[in-house]
Structures are given as structure tokens and as C-alpha cells.
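Missing here: one protein chain of the complex. Every other protein chain is in place.
And now, chain A:
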């Protein structure tokens, strides 16, 4: 793996940035051509087929003509500087942007050839298939058991108590949390540590057996040990789920993902295999970012 390489180059970049202000370092002549993504944004058998996606906040165009395929059972990482639109783009995939009144989404977004933004489409059913884990651990202020059981309950996935118990146990096992909490399933979830809470949120998301799990900076509020556990978990989950992860940590992207997409000011600049992005990026903006010249 190229983890070591990346770390080294990144640190070098950081030292660089400390000496000279980052912004002025950016080459002024770099022009992003709208809708032009270098690398391999498309796939033969995509889970998500996203074409010419544009997102507006009022008059503000936050996502500018992005086209991308997300393959089955791959882990794709979205990286880029703050405010580049990666979270916004992620939230289009299960329509979490719907609750923001001024937000409008244009373009063709398909999940298994079904239009995500079809007005007739039931968003509840979509979110049961596309689960989400958020930046800050957000367990419900209920018991650990009820947190995991909530999804299956509202979707009616278990008819009997024993079925529900099985789902809860399996989900907690998959999230690597079972051994830590099996004796205190009735304890309130807000009393757990931050890392445990985040793994509980992952268990809660996979309890409804989604096909895709979206993760919006899942480790940004966690310490390195908890982060390592969650990353291990992502690697295990990638066997059975398609995972889209937004992260600010390039090491994390390098460690957990198969493909990496680099976003810049609402453009999708480059998509390539993770190894390639971190060793020989095709686009100069990508290179500037991963070497730490700005971001």
C-alpha cells in the first residue's frame, strides 16, 4: 500500500504550507473545465448512475455539472477542501437535502436504474436502501437496544421479538460492538464513549439491511483509536455493502477506499483508483491538494 508515501508527502506539504501562505501558492492559470473529470469516473455495472448533477442553494450553484458512477460493493471516498460540495453531493444520494427548503437538485440520479428524484418516488423506501452515518455521533437518547431496533421496527422488518433480538445482535456484531454492550443493552446510548456511539450509529444504519451506506466524515469527532476501529469496520462492511465516505483525512481515504473522487469548488476534478490518486494524480489541483499546498 501507499499509505506511508502519502503520509510523508502530506507532512512535507504541511511544512511547506507553514512557511508560505497556502492560497498564494495555488497556480493561477489552473482552469477547471465544467463537467470535465479526469480519470475513470464511469463504471460498467454501476450501483449509482449520476449524470450532469447540479445542486442550487437559492441562486448559489453548489454542485456544477458532475457525472459519476459508483460501482457495486466498492468503497469510494470523496475528498476535497472545505466547502467544495462533497457533503452536499453525498446528501443527494439519499435525498437528505430535501429538508432544506432552498435546495434544488437537477440532473439524472439513478439507483439501480431507478430515478432517485422521481417526484413519485417514496423517500422513506429510498432511505431504507441507502443508509447514512453522520459526522457527529447522534444516537437517540434511548437504550442501546432501542437505537438499533428503531429502524427494523418502523419498517416492520421483524414480526416477533426474537427476530428483532436477532437483528439487533447481528447488527451490533457487524459493528464490532456486541461484546462491549451485550450486558447492558438497556443502558442509555448517550452514556457511551464517542467511538462506541459512532459504531452504534453504524449498527443502527445497517440494522435495516441497506444496500448502500453513506458516511459523512464519520471519524472527525473521534480519537485515533476509535477511528482505527471504525476504519476496520468499514473494511469489513465493504464485503457486503456499497460505501460512500466523505473524509477530510487523506490517510483515511487512502486506507479504506478503493476509489477516490477529488472535489474542488463544486467541480468533480478527478476520479481514480485510490492508489493512483495518491501516488500519481492526473490533475494538478489534485496534486496540490494531496501534497497539502491548500485545503
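Everything that follows uses one rule, which is that contacts are C-beta pairs under 8 Å (C-beta built on N, C-alpha and C of every residue); 3 or more make two chains touch, one makes a residue touch a chain; residues count from 1.
We take it that contacts and distances are computed from a predicted model.
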Omitted chain (choose from "Phosphate transport system permease protein PstA", "Acyl carrier protein, AcpP", "succinate dehydrogenase" or "Rod shape-determining protein MreD") - UniProt protein name:
"Phosphate transport system permease protein PstA"
The listed residue (A:131, A:266 or A:292) that touches the chain absent from the view is A:131
Of A:35, A:58, A:141 or A:194, which one is in contact with the hidden chain?
A:141
Residues of chain A in contact with the chain that isn't shown?
94, 96, 99, 101, 124-128, 131-134, 136, 138-141, 150-151, 154-155, 190, 201, 204-205, 208
